[in-house]
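Shown next, in structure tokens, is the structure this report addresses.
Every protein chain but one is kept in place in this view of the complex.
And then chain A:
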Amino acid sequence: MITALSSLSLRFTHHNLCLKFPIKIIVKPCFFPSARSPFFHSSPLPSTFINLRAMASKRSAFDVLMPKAAKKRNPPPAQKQEPETQESKALGSQTLAQSTPEISNSKEIKEAQIEKKSPQKEAKKETKTTSDADLSAKVAQSVVEMKKKAADFNPKKAAYWGKDEKVPFMFVAKAFDEISRESGRIVITEIVCNVLRTVIETTPKDLLPVVYLLANKIAPAHEGLELGIGDSSIIKALSEASGSKEAHIKKQYKDLGDLGLVAKASRSSQSLMRKPEALTVAKVFDSFHLIAKESGKDSQEKKKNRIKSLLVAATDCEPQYLIRLLQAKLRIGLAEQTLLTALGHAVVYAQKNQFSPPANVDSPLDEAAKIVKQVYSVIPVYDKIVPALLDGGVWDLSKTCNFSPGVPIGPMLAKPTKGVSEILDKFHDTVFTCEYKYDGERAQIHYMDNGSVEIYSRNAERNTGKFPDVVEAISRVKKPSITSFVLDCELVAYDREKKKILPFQVLSTRARKNVTVSEIKVDVCIFAFDMLHVNGQPLLQEQLQKRREHLYSSFIEESGYFQFAKEVTSNDLEEIQNFLEAAVDSSSEGLIIKTLNKDATYEPSKRSNNWLKLKKDYMESIGDSLDLVPIAAFHGRGKRTGFYGAFLLACYDSDKEEFQSICKIGTGFTDVVLKERSQSLKSQVISEPKSYYRFSENLNPDVWFEPAEVWEVKAADLTISPVHRAATGIVDPDKGISLRFPRLLRVREDKKPEDATSAEMVADMYRAQKHNQNNNARDDSEEE
């Protein structure tokens, strides 16, 4: 309680916009025996403010507003000295006692010296000294501790709050700050591990919110809970919280490129009645939940108000990360896999004495990380994993948390390959099977014991509302003996009359929410290829052959509604090549090659070596690269602030002597290349587009360039585009051709802009692409 009080007043002074206000602190006298300045006695509580509740430790009034008063309130140092020294002695001996047995090298000794100093500091904290410097010192010390190697780390020193007290949000914000400064995965893992250890040791019940914040999530993906906050809400909240004008915030946003930084930089022009209590992790996480659940009338307003109350309470680097968390764009280079590793490590350290690793484990840390990752891949729900870890430790985790219908798992992914021969190289001794790679939407269909069906997307989002027809079909085609299952499949747009698969672009025209069966215009067919769970029995550990048997015996094919993915099991190069041709001919993207009965378990959310994809754009004929000219660019945001974030590329039409826009490109750049390109193109900026540039009005790039460079670009696909102008009039009278998924290969120093790929060549490439002969190929919008 003492710390709570002292840290409270510390925070007040953070705010340098303080006002004088005669105040009255109502505290238990025993807390502050010496803290009663004359001031206290002078102003009696006004009769209007009645002590209505049994408020023993009510907080002071407007004391935040006045540093002077705060100082006055501080007990004279002399009177305080005694308890302080006692405490420091006690603490000092304690810490020394802890550290001595461990001292083994000079580094340790050095630390011990630091420790010797620190008890005084800590002791100070324990007393009610209320000064700004003190808290920052504590925080700074905690940060130093956080960065230590796991073996040297002492969670007790990183924590500046008491046991079972709520973890301050500052602790996590500082961790974010440190992580964002590191780039090495090992260092980041260590920091995160230290953070988690501290939380486990002090306030285990806050571990779940801490983990969620680190993952920048608020709930498991399949629950579909989203914060749903647009930039404009944040800008409004920022402007109201800081008292500055919206226009001002927007201008700063433009300059800084990140609302988080704007929040950090914006100094308030509005003083406060009272600095709110410091944010805790639990409070922030709860607020996020409330924001996400806000719906209906005025929900944006309510969300804004909640953001505002978080913002006014935030100090130091907190606003920055608060905003980024709200935007779900943390961008500090903390991958979820790293977090899982750190979580595994942290539990091992923290529960060293509680649960010992199985005897046959050589490296408990690696093993624990593996277990956590594996469990998370089959049940990506922190709400289950974290409590299970705290209760039962890591070694039994896979027993306590298991895969079951209703909780989607990350789909297994395939690695790309360049050609059929490469596949034979990789799988030369094993039996493998080839399946069509349908061009649709990956879906995981869960059928629960109670007959309910859920469809989850590739990202584990609930998609059931989008496919009521699939729900109907799946219940029809399953055999009666099957009471529950999880099916991995591709949902593909399908023309039932012509019995033809339609391209992905057609599927994407379907409505996304609350679809009713009667309104469906685009029919879909389920192409099932894997079975993960059947009648309460998980199949993940079974070989593909076994899973397939289950699949084939559980469903009855119904043409146009439910079909098994076409497959062939062969190791004859010729046969595979033909099968691939056939796949491409029937509008599939290519093939997926899978091992059949060796190393053929289902590996959730892994891009596995046991699944390879052979896409048509990896085949030489379509895989040609293009040489294109950057003619304009868009300013970068976030990590790319200060550089260009995306470029507009054009091909050259030598007949008309004009540059025609073909695509926007933003991928394939390393940070270094992006910087180089941005800098070199900066000298080419022109105030308005050249008269011989052909582009769409609604592209609105931020800057235009002279045609100067030629970039070699590779793309997955060519499509007709209403936005871009390449080869307009050659293939389509008024639409151009655009590239799907372009990526930069290199800069062609040897070519001049006029040597760029010509519009005629683009048109030829488009024609060569069989996939697009479909004359009903819809205009697809940009998919960068």
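Keep in mind that, in the parts below, a residue touches a chain if its C-beta (ideal position, glycine included) is under 8 Å from a C-beta of that chain, and two chains touch if they have at least 3 such contacts; residues count from 1.
Simple rule for what comes next: contacts and distances are computed from a predicted model.
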Omitted chain, identified by the protein name its UniProt record gives, among "DNA sliding clamp PCNA", "M-phase phosphoprotein 6", "Putative exosome complex component RRP41" or "F-actin-capping protein subunit alpha": "DNA sliding clamp PCNA"
Touching the absent chain when the full complex is considered, from A:149, A:245 or A:399: A:245
Candidate in contact with the missing chain, chosen from A:308, A:637 or A:743: A:308
Residue among A:273, A:511 or A:573 touching the omitted chain: A:273
On chain A, residues whose C-beta touches the chain left out of the figure: 17, 19-26, 43, 45-50, 52-55, 58-62, 65-66, 240-241, 243, 245, 268-276, 302, 305-306, 308-309, 312-313
